[in-house]
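Left out: one protein chain. Kept in place: all the others.
Our next item is chain A:
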Amino acid sequence: MFQRRRTRWPRGTRARRPGRRRHWRHQSRIDHHDTETHGDTETHGDTETHGDTETHEDTETHEDTETHEEVGSVATLTPDRSELLHELGLDRQNVGMLGRLLATGNIGRAEEGPDGRMSAEIHIVPDQLVWDPQILVLPHGGDLDIEFVNDDQNTHCALVPSNGDSQWMWLPNYSRGTMHVTLDGPGQYWFSSNIGNDEGRGLIGAIVVMGDVPASARLDRPPQPRP
């Protein structure tokens, strides 16, 4: 059973991001990028995501989002989670808490090229100390090119796990640069800006690798139940 809810973002509530190219699509939106934004959209409680959100680059952004939530599912988010986060000021800097709650940022998907190589663009939102998207989803393990863009007026950096060695780069104010990483799948990998307390304030993000291990690595047994 699903409860449906439509959310319309007010016109002009999202700031234009200079020089932005979008390599990912919002899957759902569970935070606000600025304090003027209200009417947040919702997350979903199962893996059957519906309600993609399409964004545009200008101030005339219309973001119709239709999301679903499975009622009664264990450990799902409550329907009013986003509103409550916002009401309590946990989804932006220095309102309810000092920073912002981790993993309350946007979710995006990496794009996959014909050769399987993936790419994504991740921004740092001005004065919000949050990656956008903060949760980047890859369809499988492999090679990923991330273009980081620092839209903030302070210097940060990016430390991203990668097989062989973590990759690290400076992200001075208003700068952009591309990093290549390699990740096995599946699982969740944290990345961050590891200076000052950027991490505690919110600049911790997750790269989520979907998929399964190769058939050769699976156990010789019948399919088993999962949670």
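As a convention for this text, contacts are C-beta pairs under 8 Å (C-beta built on N, C-alpha and C of every residue); 3 or more make two chains touch, one makes a residue touch a chain; residues count from 1.
Just so we're on the same page, contacts and distances are computed from a predicted model.
Between the names "Heme exporter protein D", "NADH-quinone oxidoreductase subunit H", "Alcohol dehydrogenase (Cytochrome c)" or "YdbS-like PH domain-containing protein", the one given in UniProt for the chain missing from this structure view is "Alcohol dehydrogenase (Cytochrome c)". Think of the hidden chain as still there; on chain A it touches residues 18-19, 148-150, 158-159, 161-172, 174-184, 186-192, 194, 199, 204, 206, 209, 212-214, 216-222, 224-227.
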